[in-house]
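Of the protein chains in this complex, one is absent; all others appear in place.
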Amino acid sequence: MLLHLSTWLEVEKYLESSSGIIIPIGSTEQHGPTGLIGTDAVCAEFISHGVGEATQAMVGPTINIGMALHHTAFPGTISLRPSTLILVVKDYLTSLAKAGFSKFYFINGHGGNIATLKAAFSETYAYLEDMQTKNFQKVQCQLGNWFMCSSVCKLAKELYGDKEGSHATPSEVALTQYIYPQAIKQSFLAPDVAGGHRIYGPRDFRLRYPDGRMGSHPHLATPEHGKQFYHLAVEELSASYSKFLDQD
Amino acid sequence: MLLHLSTWLEVEKYLESSSGIIIPIGSTEQHGPTGLIGTDAVCAEFISHGVGEATQAMVGPTINIGMALHHTAFPGTISLRPSTLILVVKDYLTSLAKAGFSKFYFINGHGGNIATLKAAFSETYAYLEDMQTKNFQKVQCQLGNWFMCSSVCKLAKELYGDKEGSHATPSEVALTQYIYPQAIKQSFLAPDVAGGHRIYGPRDFRLRYPDGRMGSHPHLATPEHGKQFYHLAVEELSASYSKFLDQD
Amino acid sequence: MLLHLSTWLEVEKYLESSSGIIIPIGSTEQHGPTGLIGTDAVCAEFISHGVGEATQAMVGPTINIGMALHHTAFPGTISLRPSTLILVVKDYLTSLAKAGFSKFYFINGHGGNIATLKAAFSETYAYLEDMQTKNFQKVQCQLGNWFMCSSVCKLAKELYGDKEGSHATPSEVALTQYIYPQAIKQSFLAPDVAGGHRIYGPRDFRLRYPDGRMGSHPHLATPEHGKQFYHLAVEELSASYSKFLDQD
Amino acid sequence: MLLHLSTWLEVEKYLESSSGIIIPIGSTEQHGPTGLIGTDAVCAEFISHGVGEATQAMVGPTINIGMALHHTAFPGTISLRPSTLILVVKDYLTSLAKAGFSKFYFINGHGGNIATLKAAFSETYAYLEDMQTKNFQKVQCQLGNWFMCSSVCKLAKELYGDKEGSHATPSEVALTQYIYPQAIKQSFLAPDVAGGHRIYGPRDFRLRYPDGRMGSHPHLATPEHGKQFYHLAVEELSASYSKFLDQD
Amino acid sequence: MLLHLSTWLEVEKYLESSSGIIIPIGSTEQHGPTGLIGTDAVCAEFISHGVGEATQAMVGPTINIGMALHHTAFPGTISLRPSTLILVVKDYLTSLAKAGFSKFYFINGHGGNIATLKAAFSETYAYLEDMQTKNFQKVQCQLGNWFMCSSVCKLAKELYGDKEGSHATPSEVALTQYIYPQAIKQSFLAPDVAGGHRIYGPRDFRLRYPDGRMGSHPHLATPEHGKQFYHLAVEELSASYSKFLDQD
Partner (left out) sequence: MLLHLSTWLEVEKYLESSSGIIIPIGSTEQHGPTGLIGTDAVCAEFISHGVGEATQAMVGPTINIGMALHHTAFPGTISLRPSTLILVVKDYLTSLAKAGFSKFYFINGHGGNIATLKAAFSETYAYLEDMQTKNFQKVQCQLGNWFMCSSVCKLAKELYGDKEGSHATPSEVALTQYIYPQAIKQSFLAPDVAGGHRIYGPRDFRLRYPDGRMGSHPHLATPEHGKQFYHLAVEELSASYSKFLDQD
């Protein structure tokens, strides 16, 4: 059940039986010479819709711009500062908490969002308590990173071994190929690709990773792989969401 | 050309011939008993893609949550505070300005965004000047509200007369029906609907407009109408965007 | 009844019979070679005092610096950023709402304030609701732009036709001449004056409008005109304020 | 020379011979049963105009709302939070610094502003340095509190002795009587008035000082006293401003 | 009783008999060629511990970075902006107020903190009132500047006369020598030292005070002097804290 394709009457009815919602969050950032700039948002949204179907959960609108400051030396990247993203998450959750939602499950497509999201959760709990928002004690946020699902990692290891890398990976590229087969890109990919450096500022990042990839060989990706990743992620995250709903 | 389905190399190439980008912005808010909560984002995004095709323009990711605080007494509405939305727009534009974009054309689906967007443009110009961001003098933001296109308003007048109203209107509902025929909603709509009140806080809004509509009769909408609105809006906004690009 | 010339005991007494207050807001910005930098604040304040007398309303202190970032390439202009002005309005209204005021009527002298003011109203409603400030549901803000009064526009059209322009207009200059006859300025005014351009950043503005006027011919202004504008604005805004007080 | 009654051309000319400006800052707060709510702004503005005439200095628009949170339990008080006032001062000074002003002399009418103003000066110096605003090294802010002028204090001591108190004092009331003889207020003033307590939050303040006065006996004030205070303050602050201009 | 060396059970017990806490605040800033960068934090902390022992009061963690922007042209200085320090103090006090503390006594080692601290107190009172935090009416903050204790000033006058100066003073250096005899520094100190200039921005400060001292002759300091200052400050501030606790 997609929030943006529902009416407020349907939401009101939904809240009678559930206070849970799935929130896709991605990023708009370079993904190497062949990866889509929207990769992280596309994957998070598509998987969220799958989880929503599997669990009858409401799925909120996708936060498609995340914390990608370290990629901003590549054109096309758009990033919120962490302090802005914290406010966005706080406003998003506050709106829904007032309406009665209390179980917020973020399905995330971008490693760079994790730290800021966790900070935003803490900021929001404190704000709702300060406001004494109705039922603030019940509000719980949880984070599900699809690319860190154990089943996903296992398959990526089998398919790509060390060539998975850590950014613009064949697994995420495969997933976008499955979702948007019409947007499969071809470009020269140097066989040697840097990897293993820590991440600092945007200029430093581009110096270390000149084509944007971090240790990855995305030419290994296929739409068929993507389909497999999709089903594994949906299954694992659906179980995780259901468990989250069930706990106190 | 959709930014999220492009690679950074493609963006780099695009910037050689254009510094313009279209940015869809909508809202996530109640639209009466039969209107989709995502109406404003759905319409803005769909029209933006049409304009992007017609003008070969880059289209950025949709800002799908806007300034809808006055709708927050209805479940399902999600709103940023104006101060947050200003930061989001500032971060969005700053990221792109650093990469070389300078002509930002917002296609907006929600009247409630207009004031905050204009404030955000001013805030951003000042910030870029303070930062002395490369080419800050060239940065220009413009706002195209599809629902205020003269051709759109003329057709709405012909089709619905006074029954268009000002929120959850048949014209926007028609457009969503055209885009998502599978999500056409049925619900009882009282023939008498309030209209003409000013907008203050969220509780006041719900008292004045108990089912969320503002003077509108959305049951008059048809997908076929939606198609007409779509083509009119795309044509008019494409011309507006092209003129924007051409001016100094 | 001017707040700044009242005692707190008088305010306490006033609140027994009214919860309304008029708040003048202007700007401190260039108004062409002959217009006063304080034009917008001067006009808003003077008209507000007239409306206050006509309606027995309390008039608060003038917000004399507004959102004029686009004029800051001309010396003498002082502007708040929109994000600052939002906070100023929020603090101003919060102080008064706690004391029992709930009907806030802004008399505005500057078009550039409108967007930010509307954003500030939304921000304030949400803040007061979050705080659960006493009577927050009753708080209503309304905006009366004296230069957009229909009677004012009609007279300006009659007197100046197309030479009214849109900034440093003869109508507002006339009003300041009526208020401050000792400060009528003389300077060369080029007969050709730019007009019709959109407004972007401050440097762009000065390039397009080199002497600060936007399509206006302020040498047509006379103090006698100013007097007429004053009386028209006071009459129309007094009626508007009274209607505002009377509504729920 | 009043900024709000000047044109930008006149400001441009002024800057050829001086980079100094006087900025009046007051407050909008209760001043006991007989004191005007605008006392601090009225006094600061009037004296500033006097200093401006005496020294040929430009005088900027009055900041008429200051930091008066501790008075907000009395109706009619309006206060900015310190964090807001810091932003207001920063924006005010930044606008003028870009135009070439560098010597900012605040004439202040309210003790409660002093701490926040000093904080704002530090915040502004750092911001201008971070921005590398033109001539940022030359920017200097100085604070002149008229009520702390040695000549003013000496006269107050002579006229009122211990009955001067520290808020809603006869000296400031006298000055407002001189400026606005038509607004001299009569009200019962208890002969015993609390004094000497420290200031904490607004409710605490009103408990300790039930009628708003702090140890003062404002019925001793006369317009003639006010005239004397005015001339003493103008003389002393004019000398101080001139010395400020002359120093490096 | 040091908060950082206590358990939460001990704090819970402490709150049964007292709601007071001492909060040391210093700065991390240059103190001339021979003064320790941590002088202000070191002194405030050490004296606070002494006062805590003398009065059986809880002592909170030291705020060791304060408002020292004017010293930032000297390497090693670390400063918060005033707006940041206000937030730090607000968060610090809000955490403790929720737990039941209401009497906050700051022992301060740095003159540059005073203005921002006072602003922070006002900001905090207003925030706690807006939040309706439990017992918010009882919250009181008070500031004790050890270097302004009358007994301390008297001794400094006796020992150093005019050579005390106003920054990197022999009295504070003496106190650090008493606390850290192993960190007594030797360096050439020019016999002529600038003094008496007002403080503006960081570059201006360094130009006026090239070695960082303000009119002081810290070579006069001895550890024995430091011991005397310590005991005087502890005695005077202990009395002040006790009086603060006893008042309503």
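So that you can tell them apart, the chains are marked A, B, C, D and E in the order they are listed, and the count of residues begins at 1 in each.
Heads up, the rule we're going with is that a contact is a pair of C-beta atoms (placed from the backbone, for glycine too) under 8 Å apart; a residue touches a chain by one contact, two chains touch by 3 or more.
Just so it is clear, the structure is predicted and the values come from calculations on it, not from any experiment.
Considering A:Leu3, A:Cys43, A:Met67 or A:Met131, the position touching the chain not shown turns out to be A:Met67 (whole complex).
Across A:Tyr92, A:Phe136, A:Tyr160 or A:Tyr241, the residue that sits in touch with the chain not pictured is A:Phe136.
Mapped onto chain A, the footprint of the missing chain covers residues 67, 69-70, 72, 81-83, 86, 112, 114-123, 125-126, 128-129, 136-137, 139-142, 198, 200-204. Residues 2-12, 15, 28, 30-38, 41-42, 60-62, 64-65, 72, 74-81, 83-84, 87-88, 91-92, 95-96, 98-100, 180, 183, 185, 187, 212 of chain E touch the missing chain (whole complex, contact as defined above).
Operating definition for what follows: only the chains that are shown with their structure count from here on.
When each chain is reduced to the mean of its CA atoms, the one lying nearest the mean of all protein CA atoms is C. The interface of B-C is repeated, with over half of its contact pairs matching by residue number, by D-E among D-E, C-D or A-B. Pairs A-B and D-E differ in how many C-beta pairs touch across them, and the larger number is found at A-B. Work out the mean CA point of chain A and of chain B, and you get 24 Å between them. One finds 29 Å separating the Cα centroids of chain D and chain E. For chain B, the set of residues touching two or more other chains reads 72, 81, 83.
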